[in-house]
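One structure below.
Right, chain A next:
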Amino acid sequence: MDPTTAMYVAQGLHGLAYGMLLFLVASGLTMVFGMMGILNIAHASFFMLAAYFSYQVLAFTGSFWLALLLAPVAAALVGVLCERFLLRRTHAFGHLGELILTVGISLVILEGVKVFWGTESLPIHVPPLLEGRLALGGLDYPIYRLFVIGLALVVLGVLAAVLYTTRLGMVVRAAVSDAGMVNALGINVPLLFMFVFGMGTWLAGVAGVAIAPILTVFPGLADQMGMDAFVVVVTGGLGSLWGAFLVSLILGELNSYGVQFVSQLAPVLMFLFMAIVLAIKPMGLFGERE
Partner candidate 1 sequence: MNLPRQALTLVVLASLLLFGVADAQAAQAKAAFDPDKMADMSDFDPNKPVIPTGDTIKIAVVASFSGPAAVVGQIYFISVQWAAHDINKRGGIMVDGKRKLVEVIKANHASQPAETKKVAERMVLQEKVNVLWGTDGSHLMKIINQVADKYKVIAQSASALSDELYDTTNFSRYSFMSSFSTEQIGRAIGFYYGKIRKKEKKFYILGQDYLFGHSLADGFKKGLKEYYPEATLLGEDYHPLFMKDFAPYLQKIKASGAEVIFTGDWIPDAENLLVQARQMGIKLPFANLFLDEPNMLHRVGVDGTTGLVHVSQYGAEGGAFKTPGQIKAYKAWNTLWKTKWGPPYNTRLYEHGTGNIGSYIQQTYWLLSVIERAGSTDPEKIIKVWENDSYQLLNGKVLTMRSCDHKAIQDLHVEEYVPPAKQRESFNIPPYFWYEGTSSVGPSVAIPARYVLPKMDKSLARCKDKSEAGE
Partner candidate 2 sequence: MNVLETRDLSHDFDGLQVLSHVELGVRRGERHAIIGPNGAGKTTLFNIVTGTYTPRGGRVLFRGQDVTGAGPHALVRLGMGRSFQITSTFSRLSTFENIRMGILGRRGIRFNLLRRVAAMPDVTREAEEVLRRINLTAERDLPASLLSYGKHRALEISLAMTTDPELVLLDEPTAGMSRDETKTAVELIRRLTEGRTVVIIEHDMDVVFSLADRITVLHHGEILATGAPEEIKANRAVKDAYLGD
């Protein structure tokens, strides 16, 4: 590979890595929306929380792998508690209330993070096993980023397997695409909501831990990621996993190649893309329902 080609390939990989991470966050957001009809503003806060948890696990055990295992689960646990004791109780008052509630939750998490871990950024290192770069025919690519792509693929594979081969997955899919019909199926809906909410926060948590060695872990981490995930979900169509997947990858690549070719426009590209898509299809690429 000549250097120019290598650069373009590398840019493509960068876009893929970021797009995959974005999808990990956005998938939970879109599932929760599809099922409960609410846009969970606090979703990215769980992403941030997982990053902080992973710092804590690392501080105690020194093992990144343990952090990758435990931190998302811990974040999901917090998510489930929020669902059970806050969201569920306000479900009856309509979506606007729930939406505002999630704003409240995100603010409290932000403050909580500052109380426990301070305001400075925390260092999280790439695990030694994944340090360094892989040289592949002229391409010199960080192993950790490849790992991130792989991890996201594995998680997505598991997610797809659960969603498409198990009965639970079928029910979840049905509920996400049409919340009304689960009632008819005779299923414990509150429990299902809690499960989906937990799964969504877990996915965000995995992304949070995976991104921690690349990004700065500081109290504004949620804002950084939240807006992007939001754009993905809205543009892809609220409640559409497939739409979220597609738009995540598009945004990732748009970011990479946008910087490469029209870097002056890069800051507005994402929002421009969203505005154009929504102007043509107000419900997003694959969105249908109100």
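Candidates were picked such that all candidates are chains of the complex that A comes from, given by their letters.
Just so we're on the same page, contacts are C-beta pairs under 8 Å (C-beta built on N, C-alpha and C of every residue); 3 or more make two chains touch, one makes a residue touch a chain; residues count from 1.
Predicted model only: the values in this text are computed from it and were never measured.
Asker: Given that all of 1 or 2 sit in the same complex as chain A, name the one that actually touches it.
Answerer: 1
Asker: Given the complex with candidate 1, which residues does chain A contribute to the contact?
Answerer: 3-4, 7, 10-11, 14-15, 17-18, 110, 114, 118-123, 125-126, 133, 140, 142, 144-145, 211, 214-216, 218-221, 223-225, 228, 255-260, 263-264, 266-267
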